[in-house]
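All protein chains but one are shown at their positions in the complex.
Coming up: chain A.
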């Protein structure tokens, strides 16, 4: 039986993780879990630690472990610490040896995708057997590649066997935000439900809710959700980035990218993208010149 399924004992820690409630994952009492679930639970906790910025502790924790899953998590931590080459190398070795391990697939897929190796990530993830986390990753990679059609197919397939589970809903909502129209509203429902219930709320859900609202053109509500998210975690880069976008949309004029976002995450796509575009602008602008200088 799938330990992550609705009746499995990992359902709660699993959901906490994917709802972005990392601290709850770390604090989760794993002592009562059955032995076969101990490893997946530990992996989830380690990944939550990485997400909380404690990658160094994780590296120390998994030092010397030979269990492929833990090695993979170690690679993930390495990557988070800014050593992507080493991480990718580790993962590539693991792909050779134990690509059937569900955790290796998911963690490896994450590392590869983060390193920009989407095709490798997809080929590794495609080996999954009924793992919703892998499906969610595949969906995300398809979306990054702008293959909304493939992502949609993947979700539709997962919906058939994954039913109403959290990850299916999330992945569907991600796709929904690409598709737009009615799907915006449906995605909003999913995020709102997560964000507004005290048991499931997290900064990530709030930001997701805000993004959906932003796409729906409900700027006031989006602002409220973002403010709430920033109140919870002032340094959450995605919340700051989306706030900047929102400010622009509501007519506050172009935003200074060197603000708080740069201090929190100087590599945030919002910034890198903008810098790139700024450069592009300058380059493109040089092609034009007035015929005569001003008198």
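Basically, contacts are C-beta pairs under 8 Å (C-beta built on N, C-alpha and C of every residue); 3 or more make two chains touch, one makes a residue touch a chain; residues count from 1.
Please note the rule applied: contacts and distances are computed from a predicted model.
Q: What does the UniProt entry say the missing chain is called, choosing from "Rab GDP dissociation inhibitor", "Aspartoacylase", "Coatomer subunit alpha" or "Proteasome subunit beta"?
A: Looking only at the record, the undisplayed chain corresponds to "Coatomer subunit alpha".
Q: Among A:179, A:224 or A:262, single out the residue that touches the unshown chain.
A: A:179
Q: Pick from A:34, A:97, A:126 or A:250: which residue touches the chain that isn't shown?
A: Missing-chain contact among the listed residues: A:250.
Q: To test your reading of the contact rule: which positions on chain A touch the chain that is missing from view?
A: So the residues of chain A touching the missing chain come out as 6, 11-12, 15, 17-18, 20, 47, 50-51, 76, 80, 110-111, 113-114, 136-137, 140, 143-147, 163-164, 166, 170, 174, 177-186, 189, 192-194, 196-200, 204, 207-208, 211, 214-217, 238, 241-242, 244-245, 248-251, 253-255, 268-270, 273-274, 277-278, 280-282, 284-285, 287-295.
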